[in-house]
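Only one protein chain is missing; all other protein chains are in place.
And then chain A:
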Amino acid sequence: MNAPLPQDTAATAPLAFTGKARVALNDPRLRANFRRAMDGLMSKRAAQFADADEWRTLRARGAEARARALAKLPDLLERLERRCAENAITVHWAETTGQANAIVLDLLTAAGAKTVIKGKSMVSEEMHLNAHLAAHGITAIESDLGEYIIQLAGEAPSHIVMPCIHKNKAEIAALFAEHIPGQPYTENVDDLTGAARNALRGAFAAADAGISGVNFAVAETGTLVLIENEGNGRLSTTLPPLHIAVTGIEKVLEFLDDVPPLLSLLPRSATGQPITTYVNMISGPRRPGEKDGPQAVHLVLLDNGRSRVYDDPQLRDTLRCIRCAACLNHCPVYTRVGGHSYSFTYPGPIGKILSPQLEGLDCAGDQPHASSLCGACAEVCPVEIPIPDLLVRLRGEAISPTSRAVKGGGSARSLGDRLGRRLSTAILGQPRLYGLISRLAGRIGDRLPSWLPGLNRWTRVRSKPAFARRSLHALARERGYADE
């Protein structure tokens, strides 16, 4: 039995985060699905890193490997390209997702490919590759079980490691009964998994090409490292005659020796596993005498705004990310609203700093505000990305009058913001005025109605704060501190 024809993933139109989040918060099924999943992932990760010393040293090594690779990025990309060429892997460069799509389409067309089997790849989601291929008559079938499920549902992933985490068994059972010919409704997970295996086996054997992402690209040896549990990644990159890998330009590592520490951090942070079932290290197509493996391997390096991110020494840390999703799993916002509330390919804390930089603050400027700045993301990040600092930086860029560091910088400067800033600068700059206003607030603050404009944005979902009777300044003066 062949796999049913997949539908195109619906491209979701970017909507304001708050609106989507409100809808998600009112969906009890969605919230239950996420709550269960995230609690499990958090406790599994905690068990893996029970030894604080080990976590600290391993994490320092992982962060160092990523920071070193980024510091040498242009050199390492050239080295990677050279080593890949020596291994007979052809390297392509794309500035935009449009160029990357065109490269993939050209390779497939030249090979006469009609159907493609895909391993999981967030970069291909970023490219909306499936829709592009479908528009040119090429069918791309997702083979990761989670991706397959959401492809049947016509949805986008809601998590970067577990794409269909927002769905429960009953929803999946209904999807399979509807889309897989001859499949009865069952909530038995083994049966559902078996049905997917049967549906996809034929697709693997018949596919003209396989497309995958890349977890690490090793410059020293020209090796593409892919990690996964299902074996679909291995099948996609081994069985079809052509393998095309797509990756962001930041995924490079300098040495093969950098792989083990990151390999130890990634699955443990992601799903609490000591290692994934399969670690697939690809260093070339089938060589003379070998009986299997693809005849040709291509690597597409995608920029899509990453070199702009790279241009700022602070924001550059964004590019260290190894896509483990630990920050999503621990984020009090993500775990309540789920991934679809973010509108962009990368949800959760990493998305909140990556999307505005890739897409522009004018388009994704609300993302850095979808955070309580609690710091949970930075605490669990295995490569020490200071996510809250970057969130604050991006919030600043959005209203900075001169910002050029981020695409769309300064775009959130409204008249209200400008006036507000001027007003507060004026008040703070005049100690006597400031003193007067804070005394006044102490007197009448508690009597202000909560619907007052300015106050109501806070009080809509929180109780009104109690104003202090006496200001810190006054208290300090009483205790004998000099007030300057």
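As a convention for this text, a contact is a pair of C-beta atoms (placed from the backbone, for glycine too) under 8 Å apart; a residue touches a chain by one contact, two chains touch by 3 or more; residues count from 1.
We take it that contacts and distances are computed from a predicted model.
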Name the chain not shown, per its UniProt record: "LUD domain-containing protein", "Cell elongation-specific peptidoglycan biosynthesis regulator RodA", "4Fe-4S dicluster domain-containing protein" or "Monovalent cation/H(+) antiporter subunit G"?
"LUD domain-containing protein"
Pick out which of A:H128, A:R201, A:R323 or A:R439 touches the chain that's been left out of the picture.
A:R201
For the chain that's not shown, point to the residue among A:R31, A:R68, A:H128 or A:R336 touching it.
A:R68
With the missing chain put back, one of A:G284, A:P368 or A:G408 would touch it. Which one?
A:G284
For a quick check of understanding: of A:E126, A:E230 or A:E359, which residue touches the chain that isn't displayed?
A:E230
Touching residues on chain A - with respect to the absent chain:
36-37, 40-41, 53, 56-58, 60-61, 64, 67-68, 71-74, 77-78, 87, 92-95, 99, 103, 106, 143-146, 149, 162-164, 168-169, 172, 189-190, 192-194, 196-197, 200-201, 204-205, 220-223, 229-232, 234-235, 238-239, 249, 254-257, 259-261, 263-264, 271, 274-287, 289-293, 301, 303, 307-308, 310-311, 313, 316
